[in-house]
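With one protein chain withheld, the remaining protein chains of the complex are depicted in position.
For chain A:
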Amino acid sequence: MITSFFLRALEGRIVAMVAVLLGFAVLVPMSNLLLGPDNPLHVPTYVMSLLGKYLCYALLALALDLVWGYCGILSLGHGAFFSLGGYAMGMYLMRQIGSRGVYGDPILPDFMVFLNWKQLPWFWYGFDMFWFAALMVLVVPGLLAFVFGWFAFRSRVNGVYLSIITQAMTYALLLAFFRNDMGFGGNNGLTDYKDILGFSVQSDGTRSVLFALSAIMLALCLILASAIVRSKFGKVLLGVRDAESRVRFLGFRVENIKLFTFVVSAMMAGIAGALFVPQVGIINPGEFAPANSIEVVIWTAVGGRSTLIGPIIGAVLVNGGKTIFTGVFPEFWLFALGGLFVLVTLFLPKGIVGTVAQALAKRRAAQAAETPTHLNGKPQAAE
């Protein structure tokens, strides 16, 4: 049952993308570790971490595509799930610093000593264990999505209203995490990490493993998303997107369908955040900023909504562009991003992947229409 569920996921485009990702997972770290800095094919560590960051963004965009592209829920707050996953990982990394912090307290992270706290707050318990933190990376975003979705979908909040409250959710979290007495490091966030599972977060080896993990995790989530989308459940999802009341009158519980998808998507976003933090070296409340969540929507739209691989391509391209653009003309980046969104909406409403797929389908249809005439060897009668 489970096997056939996953086998169904392996459609051409998905297999190709998984192969590319796994190729990256092996080749990039190899070139970083094995080739000397003079070799033209050498990937410097900072570039590898940058690429790793893009892959985390790609996973976030994939998560958004699952709810937006297939279920019609335009979440403008997916950055919140990403950040919560990031904070869970950040808390683990903070606890690993131990007495190597500036104040040398064996238990309390520096910011708590600075705030004159004597005791570790209860919600920091357990984060010294990796397995617990890893679990929280899934549980915290999943739980928030569950509670939020439970109320929103049950009361049938739809469309733009839903988008607005997702935006409000991430904004509320932004404000909350900015407060010092929340116990998450206030506006400085969590940083100065030393090691992860005993390996230095700065070393090339650890960086390589983190990069490879990001690529592998993205590939696995892509397979999972594809399996969901290609099952009967996935067909119901599209039904919810296109004709919600019809689905309801067919006897499906639309709220449960949405809730399941929203929670799975939030957990994927959480994983993305958790892989992001050790590679970037910091998590702060800025990640909750509503603008971040809106950017995710742009990556997804640029790459191609409801294609699964589109958002991955979109996230990498747009962020690559951002890195280059902010280096060359830093003050124009936001105009470029806004312009890009306008252009894509006007000229590529299906995004890059959607447009290419459409062109290919058209060509195939044209070829199919031509072939029978050739086979019969006689010209088509004029009608």
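By our rule, contacts are C-beta pairs under 8 Å (C-beta built on N, C-alpha and C of every residue); 3 or more make two chains touch, one makes a residue touch a chain; residues count from 1.
Operating definition for what follows: contacts and distances are computed from a predicted model.
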UniProt names the one chain left off this complex as which of "TonB-dependent receptor", "Cytochrome oxidase subunit III", "Glycoside hydrolase family 57 protein" or "Urea ABC transporter ATP-binding protein UrtD"? "Urea ABC transporter ATP-binding protein UrtD"
Out of A:100, A:179 or A:246, point to the residue that touches the absent chain in the complete complex. A:246
Out of A:228, A:277 or A:352, which touches the unshown chain? A:228
Tell me, which residues in chain A touch the chain that this view leaves out? 1-2, 4-5, 228, 231-233, 235-236, 238-239, 242-243, 245-254, 256-257, 260
